[in-house]
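One protein chain omitted, others in place.
After this line comes chain A, so read on.
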Amino acid sequence: MKVLVVEDEKGLAESISDYMNKEGYICETAATFREADERIYLYDYDCVIVDLTLPDGNGFQLIETLKKLLATTGVIIISARNALEDKIRGLEIGSDDYLTKPFHLSELNARVKSLIRRRNFGGHTEIRFREIRVNPASRKVYVNGQLTIISRKEYDLLLYFLSNIDVVLTKVSIAEHLWGDNIDSADSLDMVYSHIKNLRRKLLEKGGSDYVRSVYGIGYKFGES
């Protein structure tokens, strides 16, 4: 899977590409419009992450070119502008998602994964992790082959974990993933805790192992270690 990050802020581009590399993607970065333009002509990417404001051009233009060249490439816009018009325009010219800065890397990662899943397999692929099996099309979860009934938010939470295996997810990023940016933190952090507790309990009941670990009080990590 090849991912291109078009972002003029070097440090941010680096963080994104490190994160993506760790997730097993081949990640390349472009800091300017020209560089990005060149790369999309030369190589095919599965997913392109585009910042709208570039020093020498506009991200929208890049997306238009990209869509002409290879329509199956997924596009995620990352922008500092939280403007509805930008979001609408982005969707109109064929981008798949819009993230307002600052965002959580884990959130970006989850969106990239979900996008690639939709693009490549039309959503008809199952996500497996050990004894856990999730069917995104029917939103059903199986543990050891048994159907496990979990709530809508618990499902979203599980999918978020499965998209970010062995990664520490902050409580805030989980809360914002589940309830959106406008959630007020004080209550939501408690809720995150109670959802995680319930999810754990339900997975354990069906004979699954406990994969969720609390880290430094900042967040949680889902993984084997």
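FYI, a residue touches a chain if its C-beta (ideal position, glycine included) is under 8 Å from a C-beta of that chain, and two chains touch if they have at least 3 such contacts; residues count from 1.
Definition applied: contacts and distances are computed from a predicted model.
Trainee: Which of "Ferredoxin", "histidine kinase", "ResC/HemX-like cytochrome c" or "ABC transporter ATP-binding protein" is the UniProt protein name of the chain not shown?
Mentor: So, among "Ferredoxin", "histidine kinase", "ResC/HemX-like cytochrome c" or "ABC transporter ATP-binding protein", the name matching the hidden chain's UniProt entry is "histidine kinase".
Trainee: Quick one: which of A:I26, A:L91, A:V172 or A:V212 touches the chain that's been left out?
Mentor: A:V172
Trainee: Just name the one of A:I26, A:M191 or A:V212 that touches the chain not displayed here.
Mentor: A:M191
Trainee: So which of A:N82, A:Q146 or A:S209 would be touching the chain we can't see?
Mentor: Checking the options A:N82, A:Q146 or A:S209, the one contacting the hidden chain is A:N82.
Trainee: For chain A, which residues lie in contact with the unshown chain of the complex?
Mentor: Against the left-out chain, chain A lists 9, 11-12, 15-16, 18-19, 53, 78, 80-82, 84, 100-106, 153, 167-168, 170, 172-173, 179, 182-188, 190-191, 194, 215-219.
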